[in-house]
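Complex shown without one protein chain; remaining protein chains in place.
Labels for the chains are A, B and C, by order of writing; each one numbers its residues from 1.
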Amino acid sequence: MGLKRDVSLSTGLRYRGPAGYLTFILHRIGGVGMGIFIAMHILASFVGGRFGGAINGIYENWAFQIFIFFCVLFHAINGLRITILDLFPKLLDYLPEAIWIEWAVFIPLFGLSVFVILKTALGG
Amino acid sequence: MEITVKIFRYNPEKDQRGNYVTYKVEADENDRVLDVLEYIKGKVDGALAFRRSCAHGVCGSDAVRINGRNMLACKTLVRDVGSSITVEPILGLPIKKDLIVDMEPFFDNYKKMLPYFINESPLPENGRERLQSPEERARFDETTKCILCACCTTSCPSYWASGEYYGPAAIVSAHRFIFDSRDEAADQRLQILAETDGIARCHTAYNCTVACPREIKVTKAIGEVKMAMMTGKLD
Amino acid sequence: MANVHQFDVVVVGAGGAGLMAGLYASRNAKTAVISKLYPTRSHTGAAQGGISAALGNYEEDKPEWHMYDTVKGSDYLGDQDAIEFMTNEAINAVLELEHMGLPFDRTPDGRISQRPFGGHTNNETGKPVRRAAHAADRTGHMILQTLYQQCLKNKVNFFDEYQVLDFIMINGKAAGVVAVELSTGELHTIHAKSVIFATGGHGRIFEVTSNAYAYTGDGAAILLRHGIPLEDMEFFQFHPTGIYKLGILITEGVRGEGGILINGKGERFMPKYAPSVKDLASRDVVSRAIYTEIKEGRGVDGKNYVYLDVRPESVNRFAAMDGRTNPDGSPYNITGEQVLAKLPDIIDFCRVYLGVDPITQMMPIQPTAHYTMGGIPTNKYGEVVVDDKGTVVPGLYAAGECACVSVHGANRLGTNSLLDIVVFGKYAGLRAAEYAKQADFEKLPADAEAVARSAFEALRNGSGKENVFDISNELKKAMFEDVGIYRNEKDMAAALEKVRELQKRFKNVGVKDTGKIFNTELLNAWELGNLLEIAEVIAMSALNRKESRGGHSREDYPERDDKNWLKHTLIAKKNGKLEINYKSVSITKHQPKARVY
Partner (left out) sequence: MTKKSRTLSLKQRGLMNFEAIMWLFTRLSALGMYALILFALTGALVMGARNNMNFADVMRWAFMPNVSHVQSTDLASTDTWATPLWKLTASALLLLATAHGVHGLVVVADDYITGERGRRYVRLLSILLMTAMSLIGLWLIWTS
């Protein structure tokens, strides 16, 4: 008897943590997203022809570009933060600050890129 | 002042699933949340079940989620959380009744760490204490404070994702022995932590450090164990 | 009876005493340790200051001095044979803990660090001596953790979150216990040859207390119901420095590190009451001093509290006035960081519960109900002794705060309790295993669980008008006010009356939760029953003792009376009525004399 162990994504996201959970989830989405993208891309280029072209067509789409750029940029910036803190545990005391810095770097960069992508996509 | 307390209720003998019940009670801003729970249990609904013992944050019985964050009910004052309080069981362990969760999986993980002093070398000949300098002693002071309350482990997203992960509390216990200059089994503990459900599952989410009521720098302790694994240095 | 388990030795309680007993018993016999809390949550974990032993790591010290201090601290009521045994064992006990890995603080040359504590002195100079071995201000926590860890290492069998409800006694011998598994509500019979009680104290009888919710005197009450007497129950220690209103303990270690008590007028008052050791006098003396200050209108803002000051400026100023020095002879001087390093938990408590930072502000404190000197009478091997002749109950043992050896007599010295639990826990464990080796299992009666079951049924079926919470609050208030630090005939008689009235009302208590799984309401009600029973015992014993001694101070009999009262109280329940008897005090080396600090 009793309720089984169960932590849904939404329950987890409701937890008031210091943003570590959010970065963990986004890092994961970014990593998996990139993995799938690269696999798709390699496969498409390998098969070539109409089928390959169709797949490559998906990521010419601006929405997909924004998504994949998000994956790449976030995963890269967050990954650098993780790597640095992991290799110098003393810095772990400043992890919340590191996450703030990370967002401060990420948001303008990503915003700018989205702007560029949209401008190109909308034919500007 | 009057405060509103929303509590997760679940009676295994009646309910299929839990629900939230809201109570309005009088409380002083210097009351502990535990005092509020005691009052509700005493005067409103005796069936309300939660664990507690020491009432001042040293036994680790009453880890609960208050307003969405793991805390000890006895170490949280009403003035710190405001007049509208939500109390829920900690996440990631099966719920037995109301705020009581099954602690067995948590203690099982703890026990995997060989959480006891191991030194098979002969004792000093004069029968006195093994010597240890104040600096060597200070090296692991932080992690000796752990009261096994589970606030950290049940706040860890990696533990939410997989209950197989040994969890921060277990690693904190391992840290306490790995860096004790008198202990001789650091290698065994590091081997265990190098397993699939071991230390690599920590993604430095930091929830554990924020949740720890003993203010142990849990993430840092885990980081130090990771570095010990990488470099072999135990000082 | 579905759930019957068989062990040679069963230990009830997993605090320091229970774990030590379990550890030693399990080396020679099949042993189980039962605890209503997870072992690491036992109240031993709350102990802060230290564990005493004449290690002499900083300065000269001897077990004989330790013995004399303890005898004097006990106001000559302690049994000197047992005290001598304990203080001689102390050094090895502490070293053994170190060998088990306990992380004591260290001296610069790597040995176990020690600090001064109330009542512990160099017998030649009369000055405080550093005798309390410590691990920051969480010595008890480290003892509890270390012992639990060693038990895990030695694969001791644990029954965690099982609450013992009854003791099984057959033909005058111990035969086991009955316990309820909290997570299922099932009753279990644990059939054993030896039973060791180590259930801790009963401070929850008082309103302001440093004790845990779990301190409800279960062990003592269960044995009382089986006709086993309780010893010296009138002696309850009030610790001088509890956090105002909450009762959370501020360790004596604060004064050991140089903290001083200040009254509402800003004066240091302890030199008036204990000219030689001042703030480090023994606990009963300091508690009474604070109480007197408050009564004479020198509390802070006319309220019932005073200040404890550990701000470095004050500490250094008063240390200079007292001529206090470091071990190397240089003047004593501390900084804010050192205070923080030595007393981190205390500082944390003050910040969390009071919003006060002890490094820059003074802490408001008041005496708090702290320690049970009395309890289940035992000899120095933990065997339960029922009369003055030394008759033991075969197979029954007790150790720790629930037992009365008696090494603490009328007043316990700080740090002697942690020593008590490791020394007597160990011997109780050894003896119990030894006894089990040569004894046979008694045959269990047909329904061993009957008493426990009917106690639960009675509570479940009570008429339901009375409320557990209210009765328990009324009890605590009455006991704290009328059987507290200062006592007199009239107040205590009123309290006894009140307790009996509450006992009657308790019969009609209502338990609404009818479930089995974690029915904490039912268990709390059962525990209240124990508290009520113990409260009556305390009030009766206290009314009966017409003198002042140690923790028992009567306004109507302010003097110690060695002629009539140098004896232990034994109080037992016969046919539902309490009966008082006496037991003589063992006096070997130190004849009673006036007790001045």
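We adopt the following convention: contacts are C-beta pairs under 8 Å (C-beta built on N, C-alpha and C of every residue); 3 or more make two chains touch, one makes a residue touch a chain.
None of the values given here were measured: they were computed from a predicted structure.
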Selected from B:Leu114, B:Leu193, B:Cys208 or B:Ala221 as touching the chain missing from the view: B:Leu193
Of B:Cys54, B:Val87 or B:Ala161, the one touching the omitted chain in the full complex: B:Ala161
Missing-partner contacts on subunit B, residue numbers: 131, 133, 135-136, 158, 161-162, 164, 181, 186-187, 190-201, 226, 228-235
Positions on subunit A where the hidden chain makes contact: 28, 31-32, 34-35, 38-39, 42-43, 45-46, 65, 69, 72, 76, 79-80, 82-83, 86-87, 113, 116-117, 120
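Keep this in mind: only the chains that are shown with their structure count from here on.
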Chain centre separation (subunit A, subunit B; CA means) in Å: 31
Cα-centroid distance, subunit A relative to subunit C, in whole angstrom: 57
Residues of subunit A engaged with two or more neighbouring chains: 1
Sites on subunit C at which at least two other chains make contact: 517
Parts of subunit C lying in touch with subunit B, wherever the complex brings them together: 37-38, 40-43, 45-46, 95, 98-101, 103-112, 135-136, 138, 141-142, 145-146, 149-150, 152-153, 183, 212-214, 246, 248, 345, 348-349, 352-353, 467-470, 511-513, 515-521
Residues of subunit B defined as touching subunit A within the complex: 10, 12-13, 17-18, 65, 67-69, 91-97, 102, 105, 155, 157-158, 160-161, 163, 203-207, 209-210, 217, 219-220, 223-224, 226-227
Partner subunit C, residues of subunit B touching it in the complex: 11-14, 30, 32, 38-39, 41-43, 45-47, 49-50, 52-61, 75, 77, 96-98, 100, 102-103, 107, 111, 115-119, 123, 127-134, 136-137, 140-141, 144-145, 147-148, 177, 180, 182-183, 215
